[in-house]
Each structure stands twice: as structure tokens, then as C-alpha cells.
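Apart from one protein chain that is not included, each protein chain of the complex appears where it belongs.
So, chain A:
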Amino acid sequence: MSQNIENVQLKGVIFSPSELALVAPDITLTKYIKAGYRPSLRRFNEFKPMIISTAGISRYDISLLNDGKKINELTTVIGSSSIKCGGTSTICTISAGLVEDNFEAVNDYRMRLDADIIVNNDDKNEENEEIDNILGGNLINKNGCVYPVIEIAKGTTGPPGDEEIGLGEKLYETILHSGLINREELKVDVGLKSIDENGNEIILRGDDVGVIKKKFSFVIYARIQVFGKTGPLFDQCYASLVKALSDTKLPEVYLNERESNLRTKSGKRNANINIQSYDLVCDSVKYRKLKLRKDRICWSSTFGIVDLSSLNKEDNEGDIDIITETEEDIEQSILLTDLEGEAENNLSKRISVLSNGEGFFTSITIEKGNGSRITTDIIKQALELSQVRAKDMIPKF
């Protein structure tokens, strides 16, 4: 009889480590962490090395091989970067457009109504202030922004998913509010290209150019492509965007002279219409570098937090030890840096910090997700670690 009972005993199913990682990634992760390291064999607070470089595919880049000649005359890209981190590659390209600052719509009555700035029209001095107000208030009017589009290569086509939209919007929000780009820096000093009496090309600026009453600004677009995703991508996308922006060269802009005097008068009694048509041309050789605010350049670090019931509890080949059950109350949270792999990617408890390495942060996001309570200690630990990382990485931009 006793032999029978022995036969009935259930046998544990044994998975090889690689199988278990597929079937139950969370259990694998817990097992690894109890052993003191992570599936990627990094330590808990060990960052992944990242190689940051300019991609050298922008218009004003100079070829070192080809006697200093420009090589990319056909592209509209004005800044680029390439980042490699483990198996993940990120390529960022910057392009730009021109927009009229005091466009007609700004003075539209409905726009004013929306911006809540209906004032007495006689007050001409307030005109500039009004325009500033419509463009987005005091702080926003000082900060320039970038419009990024993220593409994560998955082998399928289709519209951007939640993750891609979220990354793009977060990048836009952080760049705008951090004040990385001075808005003044994006303003265009439009010149008038002409030929002087000797037949040489000259560019007139400032007071010499009477006809240009309108003001223009650059709008910066970024396209970020990610290949081989293994974990959260914000850190890499932010790094590649900042690197590409620091490499960005804005073209000189001038007006085509013939077009500048184009004025039509339709002489039907009182109906006089003045049409000023501009043909803006970007110089193919001359450029200026886009200057970033040095103190606002940050490094982004995303941390995942793992909860362990008790580190001391040992798995004794399936033996149930009743005494250790009571020790489950001792919860320990462990901060993991640079998440990698499916199990770590599934961690919903996260802290994401953008630090400049000198005590300032431009974005801090804390998500509790499914896990135990987030303590002050763990937040402080994350902030401190991100500072250390930022100090190390920012000089590499």
C-alpha cells in the first residue's frame, strides 16, 4: 500500500532554462534575480554600453575621404545620428521647413477668441505681445520644439502604433518643456540675393531689404528609425534625437529678387489687392549650426523595479518550508537599469528620469504599475543613479 502512495505522487515537470524563459518569463526573471544577476548577465545597476555617433548623411556634411568635398547634395536631411546599444540600432534624421511667424490666421478673430486676447485694436504696442500670446504663452514662446516621428521596424507595415505615438509625443513634450532649443535660434534672418554693379552675388540683410515685412521661422522635424527592439526605447530615441540636433546645420535663407517685387493691383474702384509672393530659397552651401542650450542637454534613464518577497528564501527542490512563509512580508524592491528582454520589458513598475548630471531634471515619470508600493528610497536611488549615468554619458554627445 505504501508503495502505491509513492507511485501516485506527482512529479514536477522539468523545463530547460531556455524553455522556462519562453513559457514563464517572470519566473525565470525571479530565479535569475535571486541568484544575484539578470538574464542578460549584467548586474542590477549595470548600464548597457551605448555607441553614439553622427551618421554623416546630412546635406552639409563634409566627406573626409573625398578631399573635403560635399557628398550629399541631393538629400534634404540637415542633421543625423546613429546609435547602437546592444542589438538595437537607432537612426535619426532631421529635416526642416519654413513657416511664416505672423501668418494671417494669427490675426484671425477666432484665433484671438481661442487665445483669450481680444483687446482694444487701437493699442498698437500690444500687437507683438498678442502674437507671442497666441504662439503659446511666455515659457512656450521662449522654447523651440521638434516634431518627431518614430518608426519601429517589426517586419509589418501599417499606421504607427500606441508605442510609437507615445514615444513621439513624449519626445516632443520633453524637448519643448526642457527648453533645449531657444526659439530665437529658429528664427530666420531672410536675406535678399542680388547682383552688385560688378556682377558679383551679394546678399542684403536687415535694413537694406525693405520689401520683406514678414518673419519666418524654421520648423524642425525628426524621423527616428529603430531596428532590433529589445527593451524600452525612450532612452535611445532621446539620445539619438539630441545627438542629431547637436549635429544640425540650418541653411541660409534668402529671397529671390524677381519675386520680391511681385505686386498685383486689381483696379476695380476701391478693391485694391496687394499680393506679395515670396520665393524663399535655401543656400546649398552656406549654413549655420543650430545651437542648443548646454545646461539643458540631458541623459534619459529608464529603470524597472522588481519586487521580491524575500531574497533569503531558498528554493529547496520543491520542499515547502512553512517557516519561510511568514518572512514573505519582507518585501524588497530592486532597481534594474536599461531593461532588456521580454521578462524585464514586462515590468510595469517603472521610473523614467531625464537628468543633466548637475542636479537638474527635465522630466521624471513614475509608474506604479502592478507591484508593491513605490517608496521614497527607490525614487531617490533612481534619481541618483540617473545623475551618475548622465555625468558619464553627456560628454559623449
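Going forward, a contact is a pair of C-beta atoms (placed from the backbone, for glycine too) under 8 Å apart; a residue touches a chain by one contact, two chains touch by 3 or more; residues count from 1.
Keep in mind that, in the parts below, contacts and distances are computed from a predicted model.
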Review point. The complex has one chain missing from view, so what does its UniProt entry call it, picking from "DNA sliding clamp PCNA", "Exosome non-catalytic core subunit rrp46", "Trafficking protein particle complex subunit" or "ER membrane protein complex subunit 10"?
Key: "Exosome non-catalytic core subunit rrp46"
Exercise for review: Would you indicate which residue among A:31, A:48 or A:177 is in contact with the undisplayed chain?
Suggested key: A:177
Revision key, fill the gap. The one residue from A:79, A:168 or A:232 touching the chain left out of view is A:168
**Study point:** Residues belonging to chain A that touch the chain removed from view
**Key:** 116, 136-140, 162, 165-166, 168-170, 173-174, 176-179, 296, 348, 359-370, 373-374, 376, 379-380, 383
